[in-house]
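One protein chain is absent from this view; the other protein chains keep their places.
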Amino acid sequence: MRPHDFGIHPPLFYDLSRLANTMLNSSLKQLSALLAAKKISSVELTGEFLKRVKALNPDYNAFITVDEKMSLAQAQAADAMIASGQARPLTGIPIAQKDIFCTKGWLTTCGSKMLSNFVSPYDAGVIERFNAVGAVNIGKTNMDEFAMGSSNETSFYGPVKNPWDITAVPGGSSGGSACAVAARMAPAATGTDTGGSIRQPAALCGISGIKPTYGLVSRYGMIAFASSLDQGGPMAKSAEDLALMLNVMAGFDTRDSTSLQRASEDYARDLAKPLQGLRIGLPKEYFVEGMSADVARAVEAAIGEYRKLGAETVEVSLPNTKLSIPVYYVLAPAEASSNLSRFDGVRYGHRAPEYIDLNDMYQKSRAQGFGAEVKRRILIGTYVLSHGYYDAYYIQAQKLRRLIAQDFAAAFAQCDIIMGPTTPTTAFALGEKSGNPVQMYLSDTYTIATNLAGLPGMSIPAGFGDNNRPVGLHIIGNYFAEAQMLNVAHQYQQVTDWHMRMPDKLTA
Amino acid sequence: MQWEIVIGLEVHTQLSTRSKIFSGAPTAFGAAPNSQACAVDIALPGVLPVLNRGAVERAIKFGLAVGAKINSPSIFARKNYFYPDLPKGYQISQYELPVVAGGSVKIQIGGDGNECEKTIRLTRAHLEEDAGKSLHEDFQGMTGIDLNRAGTPLLEIVSEPDMRSSAEAVAFAKTLHSLVRWIDICDGNMQEGSFRCDANVSVRPLGSDKLGTRCEIKNLNSFRFLEKAIDYEAKRQIEILEDGGTIRQETRLYDSDKDETRTMRSKEDAQDYRYFPDPDLLPLEISADWIEEIRASTPELPMSRRYRFMARDAASYVAMLQEHLDIDFEADLHDWVQQTHREIIAPDTQKTYALSAYDAAMLTADKNTADYFEKVINDVGSANTKLCANWMTGEVSGRLHKEALDIAQCPVSPAQLAGLLLCISDGTVSGKTAKDVFDAMWRGECDGNADIIIETKGLKQISDAGEIEQLIDGILAANPQQVADYRNGKEKAFNSLVGQAMKATKGKANPAQVNELLKKKLGNL
Partner (left out) sequence: MSLSLDDIKRVANLACIEVSETEAATALTQLSGIFGLIEQMQAVDTSAIEPMSHAQDVVQRLRDDTVTESDQRELFQSIAPKTEAGLYLVPKVIE
């Protein structure tokens, strides 16, 4: 069911206190404890969150599909698991799923008209993993169309609003997931990140999000944007919640050739480690032009907090940083142009109602099914791969990609972890950049390079900038350093409460 | 002006794996439409390819068999174009780094005593996925798409433009066809599309070393069409050039009903395929150990087996092989050829048969025939090699051909045939009678046991000298006229007397003995 299909409008004065504030801000661990102690059932918990979604979603548009029946059926099954003593971490916890993950029996749109009628016949690897532990799917979240965007304005289902300021964007492409967690419509959510799509909306909405090392989370059933950059990951209130989410999401999948065969690990194992002696690298290129003053202030303050926790800072250099946007806007569109060729109106998805012949059917179905940003990127990608341009663009970009990866390798020889701002500014206004693709692309300046290198990156709330809009602290780790990054984030969250803040109007 | 025809072939062989190249769907032919097209094959959003080990193994096997280099790593690339039977909007293929590079195949050309060998160089062979099928029968005025074939593994084998006539092209295609079945990587079923050829054809003035503009003829699925399409196309090009025209580079289709080729698309509207490395697939690395393992399991190859059948002894066999392997290639490739063949030549160089080139070629046309032959020889001994070869290329092959059977389906087993041949060689039956025995064996009489058939039918040859002498005496006495004629120099009369002797014994008399005794008697009279 789509949000506008809810039919009846929610009651004007929805009693937000029904889901007690404490529960709104409860960690996944606390919710699990409540479920385990039978203080609340999964059906009740899910029901409460569903009511909150019903009340808030019309204003925020965080969900594309909500299906109470299917969610509650899962909750019922989870309660049975708990009752029979088979509960596992996250059993019975409602999770919002980005609408990029194919979910059997659920409309899976990827934010596009092209898939506005696509009920997935199968589950993505990530969805299977949540199902296996008995987590509850509370709905499919809104997103930039095919994950192409940094503001959630490219969604066929309309923009998502930022819970901190309804006139601001939530970021993108995982804007619906970020909004859902920030507005406490779900305790946690999934996202995907090709150039910053988990971290940038997490930063703009004041929540935590981590993009793992490329290859850690299965891409099977995660609708591809740019295969060599796409990576799924969790979005939640805190680092501790992210660790529990990642424990479910990460793992080898034989159906994804790029999935890494590694021993499974507990990403929560190092949360409590003290940070004494941690070497934080501060890339000098991140602290120059482009960053707005309020973001700079918040990030400086956060780094000051880390020094108090015993960490030391060193200046590092990532000299090719400025090339990451040009490189990204060659490689990602190139891969996307090919990945999106399967949407031709033959086997599923949108087919133009009228056409004169086969070619016309292709041309019209795709012209109607894709939005402006998606078409723009398909055109760029097709161009850079076309005869005579391949070497100058595609190969050159792949070579620079190596240089960018080498920059990080050199930096990690001098530090344990890299920090900086997640975004150059706080959330911008809806419509502010939607007419100017180049300006929009520049909002991913700090996040893109980690995707190119395949490194893990995360964003955690680090206070507020002007107009009370959240600022995100960007943490980049070395390959497979997720447990360490979560530890670094968790320790900060032990001494700050930014991650517990909620927009006033959304509290009871 | 004299023209030279230049031909290169691209051959698509479907590899005989159980499952598809990038998915776990079955590859069986003839299933209900789209019942063997899984989520990956129909390119649902989010699905990903994982490479089938069996397909890679078969590609390596082929590479070893043609003395090629096995590239490691090799890279999978996407070939982008829109077509309804191509679900992803791109075909996963190999472009810059194919799994197999170089190699060569020797073909037999000429005939009637002018047989000779020619080397056809291979450019490469790469792995790719097949497309689905478009069914053009009318479905509400629309085309139906069946994706069962989508994702079937193909090995595309590309030759250098080394062929100079349609006959050479057919010989090459047949040699490849036989080779891929021999090493068991493809069932070779051309009706089902398991083996399909595209031909690149150009012409140039004889003596020129510059290649003419070529046209590519697509999808030739029989040797006859391949031959006719090339002949037509060469004639078309020559006529254009002789009229002072120029050839347009284009892709053409062969219409077998009209026996002509026609334009499919010209170079100008040729697709821009936008090849790039598939980000969903990683570099394919093939270890030396794996190659060795496959080398060890590869059967003796048709070429070396043919030489072994022809050789008089081990020494002459090795000499023939050395001559065969003396291919004028770049040095590194040459090393590869040497190394490859040294490992997979005959396991037993002692088994040589001194067969004629013709017999050897016939008996190594496919692996089952060669195996059959050697099984028979094993039972009848090397003294009967020629007899065995004659029977296999004559009676056995003729009968199989007549009934459209494969040697594997032959109702007479090697052991049964050996039983019959031993009866011939020891004089139990004459060659002529043996054919009747063979007929009976073919029909499965007496469990195909030659001895029992001869016994029960009383076909045993009369070789008792006394008995034959008695018979001849009788015939000479009864035919004084023929005896006189013979004496007067009429040789025909002799044949008539032999005929009568054979007739009297219902063909069972040993003809050699009849001849000998008759001559003796007539001389003595």
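Each chain gets a letter, A and B, in the order it is written, and its residues are counted from 1.
By definition in this document, a contact is a pair of C-beta atoms (placed from the backbone, for glycine too) under 8 Å apart; a residue touches a chain by one contact, two chains touch by 3 or more.
Remember, it's a predicted structure, so these values are computed and weren't measured experimentally.
Student: Identify the residue among B:I5, B:V66, B:A125 or B:I145 that touches the chain left out of the display.
Tutor: With B:I5, B:V66, B:A125 or B:I145 as choices, the missing chain is touched by B:I145.
Student: Which of these touches the unseen chain: A:I395, A:A410 or A:M500?
Tutor: Going through A:I395, A:A410 or A:M500 one by one, A:I395 is the residue touching the chain not shown.
Student: Using the touch definition up top, pick the residue from A:M23, A:V119 or A:M502 that touches the left-out chain.
Tutor: Considering all chains, including the one not shown, the answer is A:V119.
Student: For the chain that's not shown, point to the residue among A:Q86, A:T167 or A:N359 touching it.
Tutor: Considering the complete complex, A:N359 is the one touching the chain left out.
Student: Contact with the hidden chain only, please: which chain B residues?
Tutor: 17-19, 23-26, 32-40, 42, 44, 50-56, 73, 76, 82-84, 134-136, 139-147, 253, 264, 272, 274, 277, 279, 281-285
Student: Identify the residues of chain A touching the omitted chain, counting contacts across the whole complex.
Tutor: 117-119, 121, 214-215, 228-229, 254, 257-258, 260-261, 322-323, 325-327, 329-330, 337, 341, 344-349, 351, 355, 357-364, 366-367, 370, 375-376, 378-380, 382-384, 386, 392-393, 395-403, 405, 437-438, 441, 451-454, 479
Note that in this section only the chains that are shown with their structure count from here on.
Student: Taking the touch rule as given, give the residues of chain B at its contact with chain A in the complex, in rising order.
Tutor: Checking each residue of chain B against chain A gives 39, 42-51, 78, 80, 82, 84, 87-90, 143, 145, 272, 274-276, 279-282.
Student: If we count contacts the way the header does, which residues on chain A are in touch with chain B in the complex?
Tutor: 101-102, 108, 110, 115, 118, 120-122, 124, 219-224, 226-228, 254-258, 334-335, 337-338, 340-344, 346-348, 358, 362, 382, 385-387, 390, 394
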